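One protein chain omitted, others in place.
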Amino acid sequence: MIEIEDLGKVFGSRWVLRGLNLRVERGEFLTVLGPNGSGKTTLLKVLATLLRPSQGRMRIGGRDMKDGAEIRRLLGFVGHESLLYEDLTSLENLRFYARMYDVPGAEARIEALAEEMDLAPFLGEKVRTLSHGMKKRLSIARALLHNPPVILLDEPETGLDQKATAILLETLERFVGERTVVMTTHNLERGLKMGDRVVILSQGKITYEGRKPLDTATFPETYFKYTGARP
Amino acid sequence: MKVLDRVLWALGLVGILFALYLVFMWVPTADVREGIAQRIFYFHVPMAWISFLAFSLTFLGSILYLWRGTKGWDHLAYSGAEIGVVFAFLNIVTGSIWARPAWGHWWVWDPRLTSMLVLWLIYVGYLLLRSYTPAHQAPRFAAVVGIAGFLDVPIVYFAIRWWRTLHPGPVIGTGGGLHPTMLTTFLVSLAAFTLFFILLARLRVGLRALEAEIEETKEAWRE
Partner (left out) sequence: MRKALVIIWKDVLSEARARDLLTSFLLYALLAMLIFYFALNPEIVDDAAAGVLWVAFTFAGMLGLSRSFFLERERGGIDGLMLCPVEREVVFLGKVGSGFLFMFVAELILMPVFSIFMNLPLFIPRLVLVAFLATIGFVSLGTLFAAMAANTRAQELMLPLLFLPTAVPLIIAAVESSALVLAGAPWGEITSWLQMILAFDAIFFVLAIFAFPYVLET
């Protein structure tokens, strides 16, 4: 589903990603771990076509990265920023994105999603008034509107407390289903639990690859070994 | 310095000295009213031409950088802009110096001089944009400005000229043709400036490339 060949991204003179080769199969859940500055967010942004690679190639769903618009149709991205318009209500935000993504039966779809994600009571509220956790859920709803086969999650647990994180990850597990997912996270336990495959990114390169099942107890040592940092 | 650079330097120096001699000793005064100030023309106009030359390098480099992505083109674009800004500035200043004895004011809204001022501002914008933008975006943004600015130049000149038909005023510059002695002097001066320009361009591009290399080495070493 996702193929990356020799991917590199340079910011000025700093190579944040270099010579990355990666394949993610359809329906696979890939967890990407790594310390801050390892290039996790950059990788996700390149996949989301928010950034252009400085070298290498990328294909998603068989489409080359040149077909930006077509690739984006297949993606649902949840990043650090909510990507929501603060002055508009949740409903208006979802309607906007539904129209941009050509979602068929938009109203019904929005209603259904809102029900499932427990957002119905907040539909008429301006996004500015929502709590961080609610914004996160709304952001995920936005990403799922068009039923994308690929979901990209960038440290979804950031900024949420324990309880909210637990709810969030539970919600995610419910929606993942058959989709291909790439998730970056600092939460070792959840990452290992949810991922079919785990990859460690260090200084822009993949230094470790492992398949389920992985032992949560010993993993911190492995992590340290491959990154020189504690999770 | 490489051999070619030395040659350029030597030839350029000779050219400039020769031009100075021609300008101040040899060529007759063209306009008695303007007096010695008129001789600025032999420097003022070549500076304009050189700045255009420089900015066309920027134009070329910008297009190729956006198309190909190789840093070398960006170095060329940047160097062109820097040199162009300097020569445009000199052109404006010499123009002002010329205007004073010729018309009594330090500034006359002459179409060419005014256009040059606008052009200078456009490329000052280019340079400042580069300092204020994060490194990974700077070359691309600058390339856009490099292209837009260059394409804008004829439009600016045209608009200012038309504007001036509505609000006429003094015009700097020689009307009519050039006497052979004047032409010779002009061409010598132009040639000398061009040689220096080529030298400067080569040196500056080389310097940029070195700077970039140093940055990359520093980054690599940091890891």
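Details
We call the chains A and B, going by the order they appear; numbering starts again at 1 in every chain.
Definition applied: contacts are C-beta pairs under 8 Å (C-beta built on N, C-alpha and C of every residue); 3 or more make two chains touch, one makes a residue touch a chain.
From a predicted model like this one, the values you see are computed outputs, not experimental measurements.
Here one chain is not drawn; of A:Arg14, A:Arg72 or A:Arg179, the residue touching it is A:Arg72. Touching the missing chain, out of B:Ile160, B:Leu190 or B:Val205, is residue B:Ile160. When the full complex is taken into account, the listed residue touching the unshown chain is B:Val118, out of B:Leu20, B:Leu64, B:Ile97 or B:Val118.
Taking the whole complex into account, subunit A touches the unshown chain at residues 48-52, 68-70, 72-73, 75, 77, 79, 81-88, 92, 96-97, 99-102, 126. Although one chain is not drawn, its touching partners on subunit B can still be listed: residues 66, 118-119, 121-122, 124-125, 128-129, 132-134, 136-137, 140-141, 143-145, 147-149, 151-152, 155-156, 158-160, 162-163, 166.
Definition applied: only the chains that are shown with their structure count from here on.
Partner subunit B is touched in their complex by these residues of subunit A: 10-15, 54, 203. Contact residues on subunit B toward subunit A in their complex (touch as defined above): 69, 134-136, 138, 212, 215-216, 218-219, 223.
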